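What you see is the complex with one protein chain gone and the rest in place.
Now for chain A:
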């Protein structure tokens, strides 16, 4: 115990908790470049929080947004708070790219020049005569054919209205002013998340008080809500179950010692498990902690069994008691360890962690019970017969009789019930089902997406090529396909670098296209003269064009002028490979998009899908492992007691598992990877109950009390989780409840002399 504490003090001072989902994946599951691209994509989007301040006039909306901006800056949560979009960036970009204007053409202009260059003149007249053509008319001096103006505008396909430099989004009878923020840290600490929620609440109140409305959305808000509700639930469920357990144990033993002892057994198991895991793996995943901790709940059986044994004999002493129950406890431990060993042999680091965690925890809890309890229980005797003992004794005597009297009817019922439930059971692995964000947050997020369709979806394409030219070719092919899909409304928009940056080859082609269709053909001269430019202007334009022939704009130079969102699309070149991402907005038909990955160098990355399919694979693996665990436990028991008796004991967990699964089916509950952890717990507990009764002999009354107490505490500890609104937690609690109740009902049926189920 001391050793564990010392080791623990050392191990746990480091950064030991892992929270990313992807850490659960086997290392070879993820291609490193996809992992890198995903990381970069998420880093960008997870940090963004979008705020929209709304009012009936744009001036009011801007006023709200300005106040909001000050409040956000004071919070120190954000690395960036943007309200005014300064034209400086655009001016700088314009200046940097302007000298390459004859190499840079947008796709529409390209097509127009190639097919019908006369159309350019007509379109220019349209633009210049338009009552809103002031900006372009002002450019005319530098950019006589408005070619660069076209290219430049095509870089920002979504046109946003600016007032005083602030983006104002019009809505029905309302205007929304936009504030964009980036959180300082992509992985927010819990306390920072709380600060963020509080900030959102107070800002919403303030804007409301001033007569406006505030919409906020961002990944961090969903995380914050999840953390908050989980915390709240765990504390209510925790308090409820602790109170229940205290009352129960107090009523039974009329002493605090048993309570402290069972806490000690579980506590030392948990601590040891944590330390062993951190020492072994370096880090422990939060899910391991949650599910591992649940599985250690089996350890409670040992403590209860020992304690209740004290009612079995009048001259009971801890040592004598231990001698009697040690075989049962040890066999229970071994069968559980065997079942967890199955998990350990899976290639999934997540399952290995859970296995090691639970095994270590259980072993230490068992050691605590076997080694420390006799010492700590010395002088511990009861001179009362608790009411619950009378109840369990009555129950233990009459329940098996009633069952055996009605066994035909009950057996049939059971078969129909379980087979029907199993028939209805359908696995659901979609990761989105596991999260249960409140409808309000989702509505706001939808509304914001509709008003400001700029934040990319979580799916994206990863494009690679062996060099820049190869990459460019591959991405261009992808973008062509996406254009077609866009016109079929499969998506609203996409962003890809090669749309804006033509490679050296294409830059030359652009120049040649212009030369041949516009400059050498005499069209430019005609256009400029007709419009009213003087001779000198025409000459100067021709001269500038001729002088620009050899120009090439390199990608780094283009990127340096681009905004951050575009810069982040480029993943760079290394070791004979160049990569970029193509982000997507407003996806309508995900299957049509996913089908595009047949192009060379194009990979479709769908994190939701890949995590879901990961869960599905984990579920199937874990089901297999559950079966293996079951076989190992059966083999162990059969080896010790013979086939017939082994099967008798195993009938308890088997029945418990079958009923749990059937209940999941009947009640249309979520059946995923997480239920399987619950089933493992049920298996372990079922084996224990079966064993304890099988070996009870003439101490059936105290055994019955021990098993009942243990079942009730487990139900209070884990069964209560069924009331949770978080799907995973609820599914876990529901499964445990069904399994434990069944195990409790079926265990007393075995071990009766001359009677077998």
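Here, contacts are C-beta pairs under 8 Å (C-beta built on N, C-alpha and C of every residue); 3 or more make two chains touch, one makes a residue touch a chain; residues count from 1.
Here is the rule we go by: contacts and distances are computed from a predicted model.
Chemist: Considering only the chain that is not displayed, what protein name does its UniProt record carry among "Alpha/beta hydrolase", "Probable glycine dehydrogenase (decarboxylating) subunit 1", "Outer membrane lipoprotein carrier protein LolA" or "Multicomponent Na+:H+ antiporter subunit B"?
Modeler: According to UniProt, the chain not displayed is called "Outer membrane lipoprotein carrier protein LolA".
Chemist: May I ask which residue of A:138, A:251 or A:560 touches the chain that does not appear here?
Modeler: For the chain that is not drawn, the touching residue is A:138.
Chemist: Could you tell me which of A:123, A:317, A:404 or A:726 touches the chain that is not displayed?
Modeler: Of the candidates A:123, A:317, A:404 or A:726, A:123 is in touch with the missing chain.
Chemist: Taking the full complex into account, what residues of chain A touch the chain not shown?
Modeler: Residues of chain A in contact with the hidden chain: 57, 59, 87, 122-123, 125-132, 134-135, 137-138, 140-141, 159-165, 168, 170-171, 531-534, 537.
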